[in-house]
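Of the protein chains in this complex, all but one are displayed in their positions.
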Amino acid sequence: MSALHVVFKVGEVEYVLPASEVVELESYTGATRVPGAPPYVAGLVQIRGKVIAVVDLRARFGLPPKERTLDSRVIVVRHGTRLVGLLADSARDVVKIDSNEFRSPPEVVSDETEGFVDSIAQPNRRLVMRVDFTKVIGRQELTGSTP
Amino acid sequence: MSDGLDVKAFITGYLAEAGEHLSSANALLMAIDASQKRRESNPKAVRELFRALHTLKGLSAMVGAEGIVDITHELETLLRAADKAGGRLPQNAVDLMLKGVRAVEERVAALGRGAEVAPAPKALIEELSSLNVDEGSVAGTAAIDLAPELAAKLSVAEHAQLAQGLARGQKGRAVEFRPSAERAAAGISITSVRERVGKLGELVKVVPRAAGGAVSFVLIVLTTATDEALCEAAAATKEQLTPIALTETAAAAAAEPVEDAPVQHRDWVRVEVQRLDDALERLSVLVVTRSKLDRAVKKLEAGVGDLRALKAIVAENARQLRDLRGAIMRARMVRVSELLERAPLIVRGLSRASGKPVQLDVQAGDAELDKTVADRLFPVIVHLLRNAVDHALERPEDRKAIGKPEEGRITITCSDHASRELELRISDDGRGIDRQRVARRAGAPVPQTDAELLELICRPGLSTMEVATQTSGRGIGMDVVRKTTLELGGELTVSSTPGSGTTFTVRVPLSVTIVDAFTFVCGGETFVVPVSAVDDLTELDRTQVIEPPEGKKNGGARVQLFRHRGAAIPLYPLGAMLGFGAEPGSEHERPKVIVTRKGAEAMGFQVDRMVGKQEIAVRPVTDPLVMAAGVAGSTDLGDGRPTLVLDLAGLAARHSLRKVMQ
Partner (left out) sequence: MEEVLVVDDSKVMRDMIVACLRPHGALNFTQAASGLEAIERLSLKPYQLLVLDLNMPDIGGFEVVEFVRGQKALEKLPIIVVTTRGDESSKKRALDSGASRFVTKPFTPEALLSEVRALLSERS
């Protein structure tokens, strides 16, 4: 069974999320910082009248901060009744990926991404990583990522 | 027109007083409307409304505003008739009178602008004068046990007001105040006594009395206050206080059944005129923007256009639309107290139908709820009340047998949590939910937790009563109660203790809460804080700052002490506490201090500068990622970005906690 996936880029890596979970893509003009929120939370943005918390994926994935560009995107994802924004360096296209194309990531990848990648696929010879969304927006810090 | 009297000199005073009379007229009309919905008359409000309009008529005559005199005269005539009929008004009278008041408001506004005052609208005058007040038998002329000399001074409407209050269970008291020159010098006058007694209850009438040359005043009041408090307020002795009661036959008649409150769905909402005006004003700003757009497009067509200017207008337009939306949302808010207004009547009906005496205690507070939320919540409240009376409360004889008061008790409390959501609790002191029985009926294992219990009782079609009772058999079920709550983005919980009672808690977002807030800047960011949370605003006087002896130098977030109103209170450096790392040099040279209070404890917060005060719509911030102590919600100040609403006391608590953990 193949499904559409939204492709987005953080650093040099391309990630995907099932399009069915993505509500919209919005350009990013900055967020309102929230005191006491975890460091990987960029803050709050207002999209179509809704106030949404945004996770900075660069910070979440341990990459150095980078100036926001016109390409920066907030990917608004639905999780149950909750809407959460993911801030990516860019988000351009949508690809169709068959569910059995996804494989467990090699150990080196899961280590480097601290468990945020749950599987990888190679549609049209392009390597994309599927994000474990629940982990990304989870508040608890992951421990034991070092072997 | 009054030649020689310089009307201009009085016009400001006139406008101020007229404004007061008009706003109290609006409030009184609302109160009358609410009473009519309960099928009661409101003699007191009718009388006060009459007075307000009559005064306004006299004043308007003095400034020569004939249009206003004519309208107020017509309203006054109607109200005089109503007053004679014990406060009864025809059904459509309130709507017509609201129109009348609106027409007066327009004319007062015209006067304020120095414009011509339009004559009274003919159609309205005709409609008003065609209303007939039914002067038949006056309700509430129940016999009251009152000294004849006092009784003679009460008008029919006042008599009705007193009888109604007594029938509702309020205490009636007559308390005497004796004025003297010494008392007057000490500030104890009939004016101050009247005010103090009025605060303790509903003042029906003050009757002056002269006995042997000595003047005194008898204040007749409906109250729940103690006699001691009344005597103190009236500077009276115990001997100067007399109870007032209904005669026995009248008391029996007052207990006569009234029909069940109709559960009506109202497709309209009463809006404070100011909120509508605000929306209108935002609309007019949009019209201006539209013409700017037209001009910009024409320029583009002519080849002299400036794309940047056009973009700026479009951005402005987007912001204004958002503002308009906000203004309309504000107009949609209804008071929770208004929503709960009908609860006593509903419980009364249920109590009569079931033969169980019930005492209802409603604490509605002053939260506001969006009309949509309010409308959907109402059937939920009705159902939970039905449940409580029909299922939860034991029969009076059973209650007596187990040592409970015969009268069952239901409490509705309402609070808005840090401006995020409304929490409505409906509690009873009944038998508690029988878990075994619920399990048996559902064919499920006995629920171990309250959550499991809720799961079972919310199964569609499940009722623990073997026979559907007269009232609970209709209406919606618990399954719908929960579904409605969830649809509103809320939560339903239950806690039930066998033998001692059940509490249902409904939590729903307010959607938008409107509060007055101060806007301020700290660490380069803008924040707001509700005015209600602010005790004082002051400039930071460095000479008043005291270094605490044990002051540790651990970075910027050091709490100092400063003198405020004779006490040393903690001074929190807000910028450093927020941890945003304020840009260097952004610290203001003359910082301000916001003083807030947690319980009795005052605390100050140093901020860079105050920006202003405005009404804001607080949105809940509920995502676990950003839920943090100190953040009460977010708001849009009109720039399309969320601005944080801070809970300063919460921030301070978190700050101290962190220090303890270090």
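Chains here go by letter, A and B, matching the order in which they are written, and residues are numbered from 1 within each.
The working rule: a contact is a pair of C-beta atoms (placed from the backbone, for glycine too) under 8 Å apart; a residue touches a chain by one contact, two chains touch by 3 or more.
This structure is a prediction, so every number in the text was calculated from the model and none was measured.
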{"item": "Chains still shown that are in contact with the chain withheld from the display", "value": "B"}
{"item": "Touching residue (missing chain; options B:Ala61, B:Val156 or B:Ala629)", "value": "B:Ala61"}
{"item": "Contact with the hidden chain (one of B:Gly114, B:Gly213 or B:Gly403)", "value": "B:Gly213"}
{"item": "Positions on chain B contacted by the hidden chain, ascending", "value": "1-6, 9-10, 13-14, 17, 48, 51, 54-55, 57-59, 61-62, 64, 69, 73, 153, 179-181, 184, 189-191, 194, 203, 205-208, 210, 213-215, 217"}
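Heads up, the rule we're going with is that only the chains that are shown with their structure count from here on.
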{"item": "Distance from the mean Cα position of chain B to that of chain A, given in whole angstrom", "value": "45"}
{"item": "Residue ranges of chain A touching chain B (in the complex, touch as defined)", "value": "30, 32-38, 41, 43-46, 49, 51-53, 55, 81-82, 84, 137, 139"}
{"item": "Contact set on chain B toward chain A in their complex", "value": "325, 489, 525, 577-580, 619, 621, 623-626, 628-631, 634, 636, 640-644, 651, 654"}
